[in-house]
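Only a portion of the chains appears, each positioned as in the full assembly.
In order of appearance the chains are A and B, and numbering begins at 1 in each one.
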Amino acid sequence: MYDYDDKPHHECGIFGIYAPDEDVARLSFFGLYALQHRGQESAGIAVADGRGINLHKDMGLVAQVFTEDKLRPLHGHVAIGHTRYSTTGSSKLLNAQPFVVESALGPLAIGHNGNLTNGTTLRNELFQRGFGLSSSSDSEVIVQMLAGGPGQSWDERINALMQRAEGAYCLTILTRDTLYAVRDPWGVHPLCLGRIGNGWVVASESCALATIGAEFVRELQPGEVIAIDGDGPRTIGLHTAPQRALCLFEYIYFARPDSHIDGNTLHSARVEAGRVLAQESPVEADIVIPVPDSGVPAAIGYAQASGIPYSEGLIKNRYIGRTFIQPDDRLRKVGIQLKFNPLSDNLRGKRIIIIDDSIVRGNTSGPMVKMLRAAGAKEVHMRVSSPPIRHPCYLGVDMATYPELIAHRMDVAQICEHLGLDSLAYLSLDGLQQATRAQGFCNGCFTGNYPVEVSFVDKHAFER
Amino acid sequence: MYDYDDKPHHECGIFGIYAPDEDVARLSFFGLYALQHRGQESAGIAVADGRGINLHKDMGLVAQVFTEDKLRPLHGHVAIGHTRYSTTGSSKLLNAQPFVVESALGPLAIGHNGNLTNGTTLRNELFQRGFGLSSSSDSEVIVQMLAGGPGQSWDERINALMQRAEGAYCLTILTRDTLYAVRDPWGVHPLCLGRIGNGWVVASESCALATIGAEFVRELQPGEVIAIDGDGPRTIGLHTAPQRALCLFEYIYFARPDSHIDGNTLHSARVEAGRVLAQESPVEADIVIPVPDSGVPAAIGYAQASGIPYSEGLIKNRYIGRTFIQPDDRLRKVGIQLKFNPLSDNLRGKRIIIIDDSIVRGNTSGPMVKMLRAAGAKEVHMRVSSPPIRHPCYLGVDMATYPELIAHRMDVAQICEHLGLDSLAYLSLDGLQQATRAQGFCNGCFTGNYPVEVSFVDKHAFER
């Protein structure tokens, strides 16, 4: 599959709803629809009706996985939904979520966003306790830890789980009659609570609340466990880590621009990052253009702060997606043009500042620069609205490995030369934090300092 | 789905092969092809190559589930295959086999034919030990009992399993380099060993050996555990029960007529059952006709023993299978004619003996008798080459429940009247045992005496 993409990939979007007066499966569908950008490989919804749990999940986009026929049997008053990204290797139906099991305490379903840093340890403990695991996912580890956890109630077990699980994990947990929502002690990924009529909703991002007409109530605190049943939501645990560590890439790229985190709309934060970037790294030029679509807000901010006109210079094929057709030699040379084409009128004879939100491997930036020059750009200056990514992520973001990361192999000057740029600047970490106006981020991919100890396991280690 | 069928249903066919010189996945495919009659709902093959296990399984017939593209990645030298029948409710991909897990001792796959009588107990034990189970099948119970069993080797764990598992279970077990074959202590279902070139094969029925050109070696003994690796097969355990209890329905209906069990070709045993039936329950008539296809051998035997000419009186639509199109009122009246049509020439003015191998619910026999009379039959005498089925099966055959079983609700005279017959006779249990010439059968469905204590659990108890 060819995707011509140089972005980190999210792991998942999660959703949960407790609403006896609503069609919870249908609302879950539209909630997942709004979270589709967090994962496009599989989708699933599990619904409980007080007795049991019904599930439908499959590979594909939310709108492909669900039809009225598939939605119809999903009766109940409480539901969770999940949409999953994964690299090709592990895109197997076995890994699709929610995971549903029968257990001593009754049926249990979970949807998981994130990655455990001590997943291998916990997995090995399960092996030693005699469990056979059918998937390569941390999420199955969590399910089995809950099914076999200490304590005689789900409340106890979920709190017990949080004593052991390290790393990034937002969870929605469904029992036969209750919805639980869990945010890891570091608060790596966002999770928010909303109100819909007489019911309640939790979702990875506030955009899912807005989409289904739910009212935003608040974000879960890092380490918070909420149980939602007929009595409404109540906090049943709070497991705070020494430090908050919200993933900076939620701000930079992952979350939808209309979502808000910690009171910041992501779009505004990204515009602000562009403004700071303009202050940190000005350059004389004729126009500011974004790498569409994710570079748009920062480009707008850069243009505003610099006074250099905002324009468009590259058109993205809206329909490009995964294709199984291999480019032949000729097309391989064409490469990036399958995804982006230049607007020569806007580029010809101009000094261009091109704004990208991040560079991971650097494999698409070079061809893009070449394309801009071929279209007549006199100078090409790249400004990146995040710091150089020098380290992989171990908390659930599919970032790349050390040897793949261009900023691990080269310094900025080398990258500038490698990409054929007239100048290159990244936003400083300080600048990024200033733009995001929040405290307590994970900046592991920029600094190598992770909020939790990481075990260096390959994510495909247990794939069959 | 409409199937117009009144037969018990098998649970599964299993296959295993250890053959470093062969394309084991391809041979598994053709082996399963020969076992298709034992299960048409899902099919799967797992292959090990000394390092890991690769799996493909899906809903559908063997020939639908596998294409060259699906077979290609299944490299290795040892494989197991499975084909599964199940009632509609539980026909979920989650229940398709082989089951594959990663465990403390490495990867593990199993294929299972049968039903544990203490499955609920074992399942509850797993729940108490903290396992979450994702399917409703006993087979997952077995996998987890092996993954978490006592003992530090697979040999030990498999033998330990056999101390606990009660009921019907033939298993093929695949580890990363070894094939195991297990037959339960009662020998409820058949399992045989064959030789192919320098390799070895196990299969539910000898017809699978014949189909792929393997040479029949012997049947596994009840309670026997065989391990097959580079040193060939060796018996690593023998767990005999107080009594053998081979399922009589393997003789009556399940096993393919060209398979042989305990030295008897099934076809011969069925012809013989017809002969005994003729001696036990003669009647004057003009022709003997079978209910096709399963009644053919007994009808041939009845005709031979009685001297009444064998003929055909009903034609079966070879292409009938499951359809999702509902008959309307008119067609519902037509009913059985969608599946069988009468040969009026052969029936007109004749006294007919119609031979069926069994009657379960009795829902198709009445319309069939009416059809024969409408086609001109002067008298219709039914002879059934097995005793009345008065009890459900708890060892893995989907027979029917007490209220559904016509012979539970009525005696033979009542059934005769209910079906509109001139006379009706079943083969006696003695007669059946005489025909099958073997010792040690389970006759629970005829007598209510099961070889093992049964717990009366509904098979859908754990379905979600």
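The rule we apply is simple: a residue touches a chain if its C-beta (ideal position, glycine included) is under 8 Å from a C-beta of that chain, and two chains touch if they have at least 3 such contacts.
Because the structure is predicted, anything quoted here is derived from the model rather than measured.
Asks: So we've got 2 copies placed here, but how many does the whole thing have in this file?
Replies: 4
Definition applied: only the chains that are shown with their structure count from here on.
Asks: As a quick test, compute the distance in whole Å between the mean CA positions of subunit A and subunit B.
Replies: Distance between chain centres: 49 Å.
Asks: Would you pull the subunit A residues touching subunit B in the complex into a rising list?
Replies: For this pair, the touching residues of subunit A are 52-55, 93, 99-104, 107-108, 127-134, 136, 143-144, 146-149, 462, 464.
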